[in-house]
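One structure, pasted below without further comment.
All protein chains but one are shown in place.
Letters A, B and C mark the chains as written, and numbering starts fresh at 1 in each.
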Amino acid sequence: MANPYIPLQMKVQRIETEDPDRTLRTYDLTFVNESEKEAFNYLPGQFCEISILGKGESPFGIASSPTEKDYLRFTVNRTGSVTNDIHYLRNGDIIGMRGPLGNWYPVDDMKGMNVLIVGGGFAFTTLRSLLIYLLDSRDDYKDITVIYGARNPDLFIYKDEIAIWKQRDDIQFHLTIDNPVDGWTDKTGFVPTVTKEVSPGPDNAMAIVCGPPVMIKYTLPVLTELGFPDERIYTSLERRMKCGIGKCGRCNIGSKYICIDGPVFSMAELKNIPETV
Amino acid sequence: MKMINPDDLSKAIKELLTEKKIDLFIGWEKGSLPLSATPLFITSEDEAERAVFDITCGNNLSIYFTKDRKQFADKKVGIAVKGCDARSVVLNTLEKQIDRANVVMVGVPCHGVLDKKKVLAKTDGREVLELIDNGDTVTLIGKGYELSIDRSEILSSSCLACIYPDAQECDIFIGDARAEVPNENRLKEIKEFEALSTEERWANTCAEYEKCIRCYACRNVCPSCYCNVCFVDQNDPGWIGNTCEFTDSMIFHVIRNLHVAGRCVECGACERACPMDINLLLLNRKVAMEVKDRFGDIAGLDINGKPAMVDFKEDEKQDFIMG
Amino acid sequence: MSEWQPRILAILCNWCSYAGADLAGVSRMQYPPNIRVVRVPCSGRVDPLFIMKSLQAGFDGVLVSGCHPGDCHYISGNYVARRKFAVLKPLLEFIGIEPNRVQFSWISAGEGERFATVVTKITEDVRKLGPSTRLVKKL
Partner (left out) sequence: MNMVRLDKQNLDNFIRELSAEYSVYAPGNTGGKTEFIPVESGDEIDFSRTVTDMSPKGIFFPPAEVLFEYDKDGVRAAQTSHRPIAVFGMRSCDARSLVMLDRVFGSAIQMPDDEKFQDPYWKEKYDSSLIFGFACNEPLSTCFCNWFSGGPYNRDGMDVSVVDAGDVYLMEPVSDKGIEIISKLSCLTDASEEDKALLEKMASDAESMMTAPLDVEGLGERLTALFDESIWDEISAKCVNCGACTFSCPTCHCFDMQDEGKGEKGKRVRIWDSCMLPIFTMEASGHNPRALSRDRVRQRVMHKYSYYPENYGEILCTGCGRCVMVCPVNLDIREVLKKFIAYNEQGK
């Protein structure tokens, strides 16, 4: 019988520092055992528990897209004891990983629709996964609009890729920062405000929001105001987690467990759950 | 043994409320079980009628000053205090957790509070349906039995060693407050334990603390434990393991003891709350004894003092220093 | 098979005891090689938790040493430390830890000889006690 508590062995293949403060780092991991790679199927929005043996585990959204076959990508913000240890990893180190856990963004339902992706800060991880996934079957989807905000220009992650996405003419990519900075040519202002300004209409459109709680809290009403029905607004929630398989009770909100019923919830579902945002 | 007349307590509370000296009074009322009183937050005269004080009122109500980070910060609060509870309030004052000027302490004459586990041991596990407090004796009544036993047999171990049953610091006292009460059993348990060999003591310690399931009830009910994040919950660095491993549990208890050294008022809340029935207080009382012997301090007795462990004198006994 | 050697953690204050150890070394005094030194700014920095952790990690003995009373670089650090140790030591003995496992001393920067004596004494004390088992964590 499969034991969901046993982590798979993963090897660090590439490390990239995302910001000047070096608190955000991106890790590409590869499977040590090829057979586990075959069995590992996921969709954008899902997460994994990454283990530093001897320290513990932390959940991270998968930032790579299932269409990127060679590695699993995670971006880790250095905040606690596990993330601190992750930041000490070097290429070739072996770490543990459990997953994929949780549900995913409704990529099948989006087919034939316009997609609005709203992200903030380093929570852009699963949104990157989603964006790559959509772009890899670009013809299945209609207009794609991305709004990505951060406190300042340094705090955007995947800057190289952003530059490429901005060049593409088949997506609308908007960057915004909280306060004006010299030399900044993109938008300035909070994400909800920018959303109001540049969002496409709600007709045949799906909105995906992921970011810090305060951003989500103020962006969801904007989308409602723009006319997005609750069933077509999705967001991803976060809580402290341990088991990741709906047992340990830590991420329980309402009758849901974020680790298996979520992390992706539609606004319609959120309305029936207390204590969310 | 002079017991309190509950009407006197209610009357005092009502007066405080009507004279607007307090916004709220924290006392006890009869609980849902015969062996448990329950805390009562009184804001009206009707509620004041329900206030009681008896052998079941074990709770050290001062914990409500530090729970949820100063929920009463902007209120004038009256509080019923036994001797140990009063010391907690004093300690809270010394540690700047409360403003003494905003607290009206109402002392109640205490003759000890019961330990439910000891009661059940007396009845061989049979449920107690009624408890009658006759002063020196207590009558326990259950299905098919009636038992009269000495009060001292069911008192919390903290009470058996108590020398300050009545509040030494208070604004109102219901009855006549006793000053220090001599107690020949004060150090009995500690001296008996000390008389054992090192090996025997260690065996006893292991037997007790191996029971610990690390539920932290002892810490959570302790009026002196109010750190925002307890050292055992810190994970960066993670000082000690959080599983029920014995050495980790032992270190947790030893360090917790030291953290409340000179601050523990020996109210016994920890021991009564322990679901695993560990005699936690023995170590606390040993530490309190050392603090008293060496530094002359008793926690929470002197409102103008300083908690022992943040104070020092230059010429202190240092018999434990080598050479 | 070589004879069992005690491993002792010595937590020394930077200003006095560590300098005392230095002096002992510079003066080529002989003392047992059983100590591992951790330097701390002041004996007041020594949380009893450090001592407990050392025992848990398998050290057979712990020595904490600071400046003599009145000589603290930070004026009163060692007085506060003294109160901590005054309570910790009897408590450890009370729960059944052998009395000589954890010891405290004052050694000034000029007392190289005293440092050697203290280290010799604790090493011999701990050697007599044998390997520590009581608070050692087994994985």
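Simple rule for what comes next: a residue touches a chain if its C-beta (ideal position, glycine included) is under 8 Å from a C-beta of that chain, and two chains touch if they have at least 3 such contacts.
Since the model is a prediction, treat every value here as computed from it, not as a measurement.
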item: Chains in view touching the one left out; value: A, B, C
item: Given A:87, A:166 or A:239, the one touching the chain that is not displayed; value: A:239
item: Residue of B:39, B:175 or B:305 in touch with the missing chain, whole complex considered; value: B:39
item: Positions on chain A contacted by the hidden chain, ascending; value: 1-7, 9, 51, 53-58, 79-80, 83, 96, 213, 238-240, 242-243, 245-250, 252, 254-255, 260-261, 274-275
item: Interface residues of chain B (partner: the chain not displayed); value: 31-33, 36-39, 41, 58-59, 63-64, 67-68, 116-117, 121, 124-127, 129, 143, 211, 213-217, 220-221, 229, 233, 241-245, 269, 272-273, 275-277
item: Absent chain, residues of chain C that touch it; value: 137, 139
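The definition used in the following text is that only the chains that are shown with their structure count from here on.
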item: Per Cα centroids, the chain farthest from chain C; value: A
item: Result of counting contacting C-beta pairs for A-B and B-C, higher pair; value: B-C
item: Centroid spacing, where centroids are CA-atom means, of chain A and chain C in whole angstrom; value: 51
item: Chain B - residues contacting chain A, complex; value: 235-238
item: Chain B residues touching chain C - in the complex, by the definition given at the top; value: 193-194, 198-206, 231, 239-241, 245, 247-248, 250-251, 254-255, 257-258, 261-262, 283, 286-287, 290-291, 294-295, 308-314, 316-318, 320-323
item: Chain B-touching residues of chain A, taken from the complex the two chains share; value: 55-56, 80-81, 84
